[in-house]
Every structure is written in structure tokens, then in C-alpha cells.
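Notes follow the structure.
Shown here: the complex without one of its protein chains, the others still in place.
When the chains are written out, they are named A, B and C in that same order, and each has its own residue count from 1.
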């Protein structure tokens, strides 16, 4: 079977197409014919840092998020059947309960092989049935981006009538927009592109701000919220955004620390965290149990993930480059 | 000014129309020209038990829920202005935090005068601005029924995709239906009337059951939920319903104990509570802070309370009798 | 090896001593030489109802709670080693997260073989290392009684300075007393025996009441708490106690529904639940994760379970009869 591999080379050259024998499911495992995969910003880091990353094995199959059809099952598999349309779980060992280092080590596509292959083998608990109304590309969008957004919004109580701020138009941000609206919240969206702002409005953002033209975007947000501020901020920016976020978060509000698109090391003013009783919560994807709850909501509301574009399997590198260009709105996928 | 009073007589005769001097607001108080009031089942008990109730003063103005316009304010009033359209708070001293006996004693319409009068005086914190899109009748529906439903659904986390069961078509139940849908939950409705079932469907119930024809209604609910059961039950029935509720609640689910329409003393099987890890939570209306959060949601979603019918001020007794007949669907109001 | 079995006979005759081949651990399993077991009230029900219980297999090894030494491990066992001193888990499949029907079905000593045998086989995750300072009898006391008490007290926040009420002197109640004191709470204890009351005081109860002589025990509790009531009640009584419990629980307090020693079907007044904003939470033992947290606390504080008496293996029936006599104070054990 054909697979993409990341080997220890510099930059995108680390990503190469290869041939491997088709895997066989052992006891408790399932074999899946992959139909689609989805890219995350993290995958870019894996590919581009490959030559310097001593933790990484000599080569791995990249990408954590995939969807496909079960074509064979090992012995002792109880809850999955041949023919099931399934999605992979980002960390197959995070079934439920809180995150641990051990669960985290099971993440796909970095220390362990991922899903960018014609066939993949997963432990039974490492796959989850797709909502029936989703294509494979849409289903592949869920394991990391959607679950991160769901985990962020569901950890503390979110009430109808609340205000949620999203930053940019990547996968996590758009899922957060869609989920926040399911909760009856209103959503404020930031983007640097006039075109994307139109699409944020179409998705239901009640206020949109262009952060290029309105650098001090905390100010209009404070005005819009009557001087109170935002209840929950899905903080994916990092160094360029956190200071503004602290200015427009409400007393007692929540900032979910998710990404670091603009840099992982940030300067923050502890004074504003303590004076406003703010909670910063680190969010690292989520458990299988959260995934099941999220799928309930997606299924009930026939929610459709926003897929920007899907590249053919052979063009995986082009898909990566497209993600890096930051032109996308929603998820970038690969059809296998 | 004209007021209705409850005096110590048997049955509906306890409710009499009287004349009182117009009250004056003192420091920290506001005077409100009442425009509408709404009835709760509790008001029936106050009127009908008047002759036996030793706690009750010789006479009181009944009804806790009203809406009107502020026509004068006392000194030191800071957050309310003449001309404001306001709703009364059920317990003017429950501002925020948990319920206490002292806060509970401040409830209107039982130990203290209520709102069935042309003018009422409230402490400043005992009134709250109405959402702008509501009529006075609709606004009067909020203080007890809507807030009880909101408190019940917001105390523990409620996720989109959850299932909520409501019982009957009184005020609390219909508000719970409407609020649960704002949370992205699906709602199952019970009623004993084919006609009301049609209306439950119009309001968005995804499954409706006639409890007269399907006495064992837990069974179809377990089937509908794939054997899992309901996440949250708004238990207003009491002795006739709790046993069925325990049969169709899910593991780890929540039953909000709210009313006792069919009898306050119930037989329950503790075994089913403990084996299924169920939480029963007593709900007694709610705080002013919850009211503010609820109004945020009502305002954002332009949610309209379901008012069955409003009677003129002079026909308050007829309104009571109509409530007792249990023919209503939603709130029974009085236009003052 | 020698085992005790429950077979379908009436009463204590259901419990018979038998001979079985020594089991072998398969992949992921561990073989344990059992050194002690502990009795729970539930075990009495299993034995005495055996002849009427259609769910139960033809025969099973009874008792859920045991401790021993690992003498062999199957392949793929990672976290347990030969020589480890371990305790069994009540539900080997409840690792973490909320309780489900499926996890519950894995409980030992009823539908599945239990631990009253010279050797037992467990899945790797179904055993947990004993705190080092405990004897095997003390360790055997933990899986059901201690974990139930721990689960009850830790589900909602318990603050130093709170008041906890325990009922009687069975295993759950005494563990609840000991754990509540670790939290810095004060404990009120009920008992029907003057002698046991002395021992409750020795364990640190700050107030003790003889429920035989003070039938209306809610009254002195309300006085002792300055009219406020108790924060948390470990309700093990059932029909004879719940009504008093509702009278002396504080506004917003918690009643953990655990046992039904005095009858599972109770009459309750829903009015007192709702008016006082009370939460009744069903508690069914607990997860492996809770067990780990509990063992942390037990280890740090060198907490010693209260073992009333341990019977030799051959006298298992006498141990059961002793438990039934309700003369015990703390756990009744069997040394294997």
C-alpha cells in the first residue's frame, strides 16, 4: 500500500511517498481503508522540524486525523464491525477522565504512526463511528480541531446569551464558532481578511473585526458588550493576541489557551489575570468520551464542518504548503 | 388604588378586591405602576389554604410575578430610573450566591405583599429591567416559572445534543422546553391531551408522549434514547411521575425536583438512585443574578414566553379557577 | 485450591466450601494468592437471595473485596509485578470517568466470580497496590466501603469547618468519619448502642446521638449547628432515616444516597428537597481513579481502617452471620 512518511530531512523534503506492506489487525485492533485525512498546524511542525527533532523516530507516517471504512477486525473486537465508517481518535489511549502524560504519548502522527496511508490499524477504542451525514473529508476534520474547540467550550459552563470570541479562521476557531452557536451563545470573530470576514458573518458571527485595520480590537469588543467584556475567548493566537484578550475578557471570564500561531512565548501581565479573576485553561484536544458527546451534538444538529479544500493523496505536500500559506478558511483535507 | 387581597376565608372566597392608599417609595425603593401579573400553582395554594394557614398574616396582596413601569424612585436609588419597564423578583433579597432561609422569607405573595395591585413598591434590587421585545404579560411570566426552569437547566452542565424531559404544559415545563432548545438539547414532552401534544411539537419537542394512553412512558423514552435514557428531567409531577422518571433517567443523569402537582409525598426506590448514580436537585426559583443571565439569553434569542391567556384585573378569581382547571398551555396572566 | 461458592439454595446454605483448579492468568491478567477478604451488606443479600435470584449464574464465588499478593502475571502486563501486595477493585472495568451500566456489570461477587478463594485472577487494571502500612485485612476493607465513602465526600466540594453526619457504625460510615476529618470537617455520629457511641467519640466524632433514645435526632443536630444544619449526610439508613435527614440538612446541603439498611423504598417529602435546595446524590462505590486518589490520602495520613474482627477462611458462614447480627463496629473480614 502507499503511504506518506516523514523522514529526517529538512523542511518539506521530509515528507516522502513510500510503499509499505498492508498492516494486519491483531487482537483488539481494526483495519481501516482510509478515505480522507485532515491537516493541522501541528503537522506542519512535525514535517518541518523533522531533521532537528531527536524525539521522533527515523520515520513515521504523519497526520493524526483520518476517516475511513473498517475492512477487517482482529479477535476480541466487540464494538466495531466491518463496514463501519469511522474517524480516528487523536490520542487512542485517552478514553475518558483527565489528560495524563501517558495518554498524551499515544497521539498519532508524531511519535507514533499516523493516518496518511491507504490502510491504517487502530486499537478498537481508537476509532469512533462518524455521524451519518458527514463525508469522509468532513469526518476527518473532527479528531483534533473540532474536539479541541468542544473541550474548550464544555469544560466550564457556557450559557445561552454568553459571548464567545474566536481568533482567525482556522479549524479550531470555526468549530468553536459553530459549537458556541449550538449553546445559544453569540460569537465575535476576528480576521485579517475582508473576504473571510464575509464568511464569518455567513456562519453567524454577530460582530466581526479586521485585526489588521483595528489593531486595538479589544476596544470595539468592550463597547459591543456594554463595557462588560467577553465570557470566553478561544485563544489561538499567542504572543500577538493575549494582551488584547486580557483587555476584553470579562470579570470571571475564561480564556482557553490552545494554539500559538503567532509564537509560543508571550509576555503577560499577571495583574490583569488576578484583578479580573480570569481563568486561563490549557486545552489539549480531548478524550474519546468528549468525542462521543460532540458527535451527539453534531448528529442532532446536522452540523457541517467547514472544509476549505481537499487535495488528492498524491498532492499531500501541496496541501501542507497551502496550509502554511494561511489562505484557508476552515480545514484543509486530503482525499485518499 | 385597587388591590386584590387574600384574607382568611375558605377557598376562592379568600380572594377579595379592595381599596388601599397608593404606597410611597422610601430610600432605596421604587414605585411601580403594575401592568400585568402572572399566576403560579403556588398562588392557588395560598388562596385556598388561607383559612388554615397560621403563618400567613391576616391579609396579604397575592401573586409574586408582575411587570410594570417605574413611576417614582426613593432617595439613594442608583440603577433604576423613572420610566423603566421592569419585572418583579420572586425573592427580592436573593441577589446572588446560594439560597438561604432568610432570602426565602423575602418571597412575594405569601408572607409579604405581592403584586396584584395597581401600584407596588419594591426595593431597588427587587426589580429587573424587562427584555425590550416582551409585552408586560410576557414579562410577568418570568420571575417564578422561567427562572425556575433556567435555574434547573443551568445548575449542572447541559451540553448540546443532550436530551431533556419535560412533564405537562405548565409554565415551568414550557420554559424548560424553550431554554433546553437554546442549549442545543432535544426535548421530550409529556402531556395528557392530544391537542397540547400538537402544540408541544410546534414548540420543537422531538418526541411527545400522551401519559394517559401510555402509562408506562419510561419505556418509549428508553427506546427513543437507544437504551441510554434522558440526561435531565424537569420533575414537576411528584408522586405520579417520579418512579417512571427514575426508570428513564440515564446513568449519572439529573432530576430537578421542582413541583408536586400530583402530590408532595412520594414513594421512591433509593436503589435506583444509587445504582444509576443519579442526582436529584431541589430547585426553588432562583437569584437575581440568574435572572440577569436568563434575560441575556431571552433578549439575544428574542424568546417569547408562552402566554395562554390574560384575564382583566377584575377577573382575578376567574383566572385562578382557570389555572386550577389545568386547561392552560403556558402561563395564565392578568392584565392590570 | 479451596473456594467458597454461592449456589442456588435458600439462606446461608447457599454458601458452600468447594474445591476448584487453580486459575491461570491470561494475557493482561494477574494471579493473586488471596490473603484476606472483607464483607459487605450486599454479600448477605447475594447469599440469602441466591435461591430466588434468576440473574445469578448457577454458582459464583462471592465477595468483592479482597487483598493478596501477586504470584504470576500473564503476557502484556505492564504495571503490576510478581510480589506486589494488591487490593481488588469492586468494578474492574470502571477505570475512570462516570459510571455506566457496562462498568457496573463488571462488579465482582454477584454476576462474576469474587474473591473468597485461595487464588483469584484479575485483569491488570482490576488490582491496585495497597498502602504499605496496611495489613491484608485492612487493605481488603477498602474496595467497596472506603471507596463509597470517598466518592460521596469528594463529588462536591467539602470545606474544612463543614459538618458531616454519619449513620451507624458500618464500614462506609466509619470511613466517612475518618475521611471527613482528613478534610478538616467535624463529624456527628448516630448509633443505637452506648458502647459504640464511646468508640465513635474515640474516632473523633464531635457530637454523638443515640437514635434509640433520641428518635427525633434532627432536633439536637439543628441546635448543635446553630439552626443551620448539616452540610453533608452520608445516608445509609433508608426508610427510617431519610425524613430526619431532610429535617437537619442545611440549605444547599448534600445527601449521599448510599444504602438502604432499613428499607429501600422510602416515603419522602419533595417539598423539603426543593424548598431547601438540597441535592441527593446516588453513590455506587467508585472508579479506579478515585481509588488511587483515596490511597494517596490513606498513605499520607497513615489512616487505619477500622476492622472489627477477622474470621478464618473456613468460618466464612460465621462471618456472614456476625455481619447480619449488626454487632460489628467497622469491617468484618476473613483471613484466607
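List of remarks:
Assume a contact is a pair of C-beta atoms (placed from the backbone, for glycine too) under 8 Å apart; a residue touches a chain by one contact, two chains touch by 3 or more.
Please read these numbers as outputs of a predicted model, since none were measured by experiment.
The chain not shown here is touched by just one of C:57, C:161, C:204 or C:312, and that residue is C:161.
Within the whole complex, the absent chain has one touching residue among B:16, B:95 or B:228, and that is B:95.
Here the missing chain is touched by one residue of C:9, C:301 or C:317, and it is C:301. Between the chain not shown and the residues A:95, A:280 or A:318, the one that touches is A:280.
By the touch rule set out above, chain C reaches the unshown chain at residues 154, 157, 159-162, 179, 182-184, 186, 293-301.
Touching the omitted chain from chain B are residues 27, 95-98, 289. Touching the omitted chain from chain A are residues 98-101, 104, 238, 242, 251-252, 257-260, 264-271, 273-284.
Keep in mind that, in the parts below, only the chains that are shown with their structure count from here on.
Chain B and chain C have Cα centroids lying 41 Å from one another. The geometric centre of chain A is 43 Å away from that of chain C, both derived from CA atoms.
In chain C, the positions touching at least two other chains are 98.
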